[in-house]
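I am attaching a structure below and will ask some questions about it afterwards.
Some chains have been omitted; the remaining ones sit where they do in the full complex.
We call the chains A and B, going by the order they appear; numbering starts again at 1 in every chain.
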Amino acid sequence: MTVQGSSILVLGGARSGKSRFAEGLATGSGLDRHYVATGRAYDDEMRERIAKHRADRGEGWTTHEEPVELADLLRRIDGPGRVVLVDCLTLWVTNLMMAEDDVAMRSAELVEAVTGLSSRLVLVSNEVGLGIVPENRMAREFRDHAGRLHQLVAQHAAEVYFIAAGLPLKMKG
Amino acid sequence: MTVQGSSILVLGGARSGKSRFAEGLATGSGLDRHYVATGRAYDDEMRERIAKHRADRGEGWTTHEEPVELADLLRRIDGPGRVVLVDCLTLWVTNLMMAEDDVAMRSAELVEAVTGLSSRLVLVSNEVGLGIVPENRMAREFRDHAGRLHQLVAQHAAEVYFIAAGLPLKMKG
């Protein structure tokens, strides 16, 4: 397996079943499972969603939480025989924007890290660009950042899936 | 044909041509056609949309209107040699939320009814989870309910289609 061949992008809408599909890929790999949560529990609704995700996921995962320094974390926990599931890239982009960080630079940094890992990587992200143009400028910028990141990650991914109603459409690989 | 094999989910965006595609499936089946409208004509815009749908559909349908008790209705009008088109599940979820009903329980009830029918069933629904996270909490809950229902229905469906620009992508079956 080439290094570039080791990352998989799982894109989907809200409640599309993308996390469950990604977890299935990770579990099916038979590798040592690591889970990276990028979400920040800044309110009760978010805390509930995170707790529910964790319960749905079940046993057998080493969990890491990293809202910002994703590239660093991926390098730190890297190792052969591991699968690392990142859930999700859009929450990471949100955190970067909240921190007024440079999303384009961070995205390039992430892709550079990803292509150098020996773990198998499964990256989950929300497709958010298929509705009406948001009235809010920040939301428009968020869509742009997310879309650009997805293109970048997809370019380097071995497989890309689009999930709807729990079902995968293979877009690459 | 197995009982479970008799339901088809047709997912798509606004004005994607999903209703027309679903109607084509029903008409093409050659079975006795029943149409279940879940929409409530609570304002003029909605009334116009419903009237337009009815005109587009043409002759040859027995029409039923049921905003809430969908599982009951499906059991009541069930019969071999029939195709039942439900348009659409997202309006039904809206009605349940308006009535402060338990959507998860109703969704489970619907799927239970669906798997026991002898009619062929075509369920139309709006994919609503591919835009920016709505600022409104109720809209977020609606997306969650709709997404979970789609996953549940898709699991039990024999065929699932995603429609865009009037064209079907087969996701299952």
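Quick note on the criterion: a residue touches a chain if its C-beta (ideal position, glycine included) is under 8 Å from a C-beta of that chain, and two chains touch if they have at least 3 such contacts.
Remember, it's a predicted structure, so these values are computed and weren't measured experimentally.
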Complete-assembly copy number [criterion: all chains share one sequence; 2 shown]: 3
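Going forward, only the chains that are shown with their structure count from here on.
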Could you please state the distance in Å, as a whole number, between where the Cα atoms of subunit A are centred and where those of subunit B are centred? 31
Show which residues of subunit A lie in contact with subunit B when the two form their complex. 12-17, 45, 127-132, 134, 136, 139, 142-143, 164-167, 169
Would you pull the subunit B residues touching subunit A in the complex into a rising list? 9, 11, 13, 127-133, 135, 137, 140, 143-144, 146-148, 150-151, 153-155, 160, 162, 169, 171-172
